[in-house]
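Left out: one protein chain. Kept in place: all the others.
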Amino acid sequence: MSFVFWILAAITVAGGLAAVTLKNTVHCALALTAAFAGLALMFLELDAQFAGFAQILVYIGAVAILLVFAILLTRGAEEKTEKSVFSRTWFTGLVIAAAVFAVLAWAVLHSGAALPDHAGLPGPAPQVTVAQIGNALMGRYVLPLEIVALLLTAAMIGAVLVAMHEKGEPK
Amino acid sequence: MANTLDQIFVLLKHWIMGLFPSALQPIVGVLLSVVAIVAVFPGLFALTTVLERKGLGRMQNRIGPNRVGPFGIFQPIADGIKSLTKEDIIPVSADAVVHFIAPLVLVVAVFMGFAVLPMGRNMQLVDMDAGLLFFFAIGASTEVSIFMAGWSSRNKYSLLGAMRAVAQMISYEVPLLMSSVAIVMITGSLSLVKIVEAQNQYTWGLPHWYIFTPWGFAGFVMFCIAATAETNRSPFDLPEGESELVAGYFTEYSGFKFALFFLGEYLGMFSISGLGSTLFLGGWSAPLQVLQFVPSWIWFFSKVMLSIVVLIWIRGTLPRLRQDQLMNLAWKFVLPMTLLNLFVAALWRFMGEGWLRWIVCSAILIAVYVIAGRIGMRRGDFGPRTYRYAE
Partner (left out) sequence: MSFLLVAAVLFAIGLAGALTRRNAILVLIGIELMLNAANLNLVAFWRYGPHPEALTGMMFAVFSIAVAAAEAAVGLGLVIAIYRHARTVDLDEINRMKG
């Protein structure tokens, strides 16, 4: 497609590859941040501005930092040279991933026959204003909104409880 | 005449754009605006470094730098030459790639934040529909660069400073966002241009700035606290405290990279002052209706410089907060107050025009502040004071 799209796709896929193959865990987290940024830009390319900015704010601003904190707290950043970074069962995992990719790619490439004629061509870019998103959130999607709020509260309380120091245990 | 002076930069830009073929015109227009931002704000940064050192010096009963020019005005040139020619030392065990990228990410992220600020009538780089969200998203990305700087130096103190800085920035991001949400709610739009235009109306000659409303004033106070903490300025500058932690997360940086960090921090200060002026102080609108002949960009920049002067003043005056005091302030005081502020703003809108809503909203805010403040101040009883003399 367009030139910008290929650059963004290259950044995202390279970031993803680096995130799962690098030896140093903190480097993996930073490569993941680059992949998130590439994805946010792809959202912007798809005219989904709200999703793109939410992706930057939530993923890069919070999830990436959370990952980095967890890596530092669990001493994942120290160099361990005697064992490989891949698990014993790495070959099976790779085969499964390749199989899944093959199925997905086949589905994507062969789906042209199943869709109606006008699919695959970009329609006019939807002019999504934030007012429309607000109306949608409060009108059509109010139930998912409330459930997500409940879920976030439960997740917050759960994370604090799980990671809290128990009484009497040495820190 | 006044209108021409007001729009002089826009007219200049359109004239230069007109010199190019029409296919290139959008790119040239954007490039011109970008060049203007990249030229103006580092210039202001240079001015601010002198202002800060002389101002702090006077507050501490000493003269600031006064050698380089008359009253030390050319000090930034000397500073610039020094940082460009200093040797760039990278520690042997440092992570070279991440160490190199960290200041770049910071400066890029901070410059991107200037794209949505309306610096005058029709003088913003991009009029985005979700401009405020873009600004906050970019502000969240600066935390990653601070962490990268602290971690890649392989230095205990740098890492400690970076962790503290990131924790502080994350905790104060929520009050910053929540105090802006009240503004968004009343205006009905996330676009900064529309927020300024909504404040550009006058009643009896006085403007409709949001700071003159009870919830706007409380929101402005909380925005200031959160903004000072977001940019790691005193009294929240424990991560980079010069007497505490060597220099915190940029201990191992020297030469030009240190200058880049310094630039990034001050530009962050400018952009968040710009946002505060846009949201609460009316952006480019004049204070009194009679003063509207003064160009709009003069008002914007004077409001930003006023905020900078107040920030420098606060730095010279207040003592530093300890890390746990800082976090307590964020989560236990500022955040509940911002939620209450949101509720009060909704009440304001719901009650309709009139004098009643002023009284009710102010009463709620003042009452809660006094009660929460009194309860918060009541710590355990202090024992009798003991004295120990050196014998």
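Order as written gives the chain letters A and B; numbering starts at 1 within each chain.
What we mean here is this: a contact is a pair of C-beta atoms (placed from the backbone, for glycine too) under 8 Å apart; a residue touches a chain by one contact, two chains touch by 3 or more.
This one's a predicted model, so the numbers in the text were calculated from it and none came from an experiment.
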Among shown chains, those touching the left-out chain: A
For chain A, the residues touching the chain missing from this view: 1, 5, 9, 12-13, 16-17, 19-21, 25, 28-29, 32, 35-36, 39, 42-43, 46-48, 50-51, 54-55, 58-59, 62-63, 66-67, 70-71, 73-76, 83, 85-90, 92-94, 96-98, 100-101, 104-105, 108-109, 119-123, 126, 128, 132-133, 136-137, 141, 144-145, 148, 151-152, 155-156, 158-160, 162-163, 169
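By definition in this document, only the chains that are shown with their structure count from here on.
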Centre-to-centre distance between chain B and chain A (centres being mean Cα positions), rounded to whole Å: 30
Touch list for chain B against partner chain A, complex: 98, 128-130, 133-134, 136-138, 140-141, 143-144, 147-148, 151, 159, 163, 166, 170, 173, 188-190
Contact set on chain A toward chain B in their complex: 26-27, 30, 33, 49-50, 53-54, 56-57, 60-62, 64-65, 68-69, 72, 129-131
